[in-house]
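Written out below as structure tokens is the structure these notes cover.
The complex appears here minus one protein chain, its other protein chains still in place.
Labels run A, B and C following the written order; every chain starts at residue 1.
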Amino acid sequence: MHEFRTRRKIEFSDTDMGGVVHFSRFFIFMETAEDEFLRQLGSSFWMQEGDVTVGWPKVEVTCNYLNSAHYGDELDIHMKVARKGTKSLTYEFTFHRGDEELAHGRTTSVCCASGPDGFHSIDIPEKLAQQIQQAPD
Amino acid sequence: MHEFRTRRKIEFSDTDMGGVVHFSRFFIFMETAEDEFLRQLGSSFWMQEGDVTVGWPKVEVTCNYLNSAHYGDELDIHMKVARKGTKSLTYEFTFHRGDEELAHGRTTSVCCASGPDGFHSIDIPEKLAQQIQQAPD
Amino acid sequence: MHEFRTRRKIEFSDTDMGGVVHFSRFFIFMETAEDEFLRQLGSSFWMQEGDVTVGWPKVEVTCNYLNSAHYGDELDIHMKVARKGTKSLTYEFTFHRGDEELAHGRTTSVCCASGPDGFHSIDIPEKLAQQIQQAPD
Partner (left out) sequence: MHEFRTRRKIEFSDTDMGGVVHFSRFFIFMETAEDEFLRQLGSSFWMQEGDVTVGWPKVEVTCNYLNSAHYGDELDIHMKVARKGTKSLTYEFTFHRGDEELAHGRTTSVCCASGPDGFHSIDIPEKLAQQIQQAPD
């Protein structure tokens, strides 16, 4: 799998006094799409495997805003795997309301496991690595 | 100690499209005041003591809204210990902008410690229990 | 209509370092359920009617927490109209994960319209008032 689509309705609490969705909320929308993608593959964004926690902290995120999103809007979110590394995944996201693009973003998450000294990066678990492909250019 | 005063400036992201502070933010303001109160006593809202985590999850919260708070406002927060139990503390909060009361609230937190089966309530640690008094009526 | 049911999946960003949903998030869940209820009746929580904005600011909210909610949980939210006034509506909410009750809350919203001097309370619009009934005791 190399892409994923989901939809999200804007809530009142997503907005700010400018009358539009606060820019930081788009990162929540991206993270939840990432989580839904991983759950569809039988995994998730943060998992307990015995004594070990395996999660995907972010190392780099970016978002560009083209048009405002409003309370009640339904956003179509498209996500693709822009880069598949040994230990990390970079996703690209676009946000549309109907035909209009509102924003696009990019996040890089590193697969990490908890150990006695805190979190450290690990190779993406084999089963998951086989399920996820890098999107064609 | 039975009361505590602090001050908080309203941020842009505290607001919603109604042009005022979102009602849920007052609970964040209360929690942070509670934390500052406990830190002043050398404790805090969530602490690691060896292998054990001691924290104060909430069991009941309420807030009444009288007037709106706006971006840039400086809120004067007054907190008092309305009830001191063996395992719990109930705080009452008022929020003022100058002489005008904007809101008042109440939260009850139970002292809990982590164990092999999750969190369970414990007596308030003795040192802290000695430092905190119930406010006079 | 005097009650409404909805469902919500807990997101990673709903949690705090205690490993559970932050208590303040339940108020967001309540507000979104209130909004979905009003939308089902052809209204919404915040509306533009010509030059006038009609909305439902909250005047009193409360929540009791019985059990923790976790990342990935699906919460069943039940909402009923506990009191229908001329200008206000009080809703009661329960949150369940399967058979287990996690929390229950109560919010009172006042119907307000924008005017030259800011927001003021108004009677609930007649059509909406006819559609909403107080739940039987």
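Heads up, the rule we're going with is that contacts are C-beta pairs under 8 Å (C-beta built on N, C-alpha and C of every residue); 3 or more make two chains touch, one makes a residue touch a chain.
Since the structure is predicted, the reported quantities are computational estimates derived from the model, not experimental observations.
Kindly state which of the options C:E3, C:D16 or C:E101 is in contact with the chain not pictured.
C:D16
Using the touch rule from the top, list residues of subunit C that touch the missing partner.
That gives, for subunit C, the contact residues 12-13, 15-20, 22, 24, 71.
Please give every residue of subunit B in contact with the chain that is not shown.
Listed in rising order, the touching residues are 11-13, 28, 31-32, 35, 39, 44-46, 71-72.
If the missing chain were put back, which residues of subunit A would it touch?
So the residues of subunit A touching the unseen chain are 17-18, 20, 23-24, 27-28, 31, 46, 55, 57-65, 68, 119.
Here, only the chains that are shown with their structure count from here on.
Using C-alpha centres only, name the chain that sits farthest from subunit B.
When every chain centre is compared against subunit B, the largest gap points to A.
Using only alpha carbons, which chain's centroid is the nearest to the whole structure's centroid?
Here the chain at the core of the arrangement is C.
Provide the C-alpha centroid distance between subunit B and subunit C, rounded to the nearest whole angstrom.
Distance between chain centres: 23 Å.
Take the average of all CA coordinates in subunit A, do the same for subunit C, and state the distance between these two points in whole angstrom.
Whole-Å distance between the two chain centres: 28.
Quick one: subunit A and subunit B, Cα centre-to-centre, how many Å?
It comes to 33 Å between the two C-alpha centres.
For subunit B, write out the residues touching at least two other chains, lowest number first.
Within subunit B, the residues that touch at least two other chains are 17-18, 20, 24.
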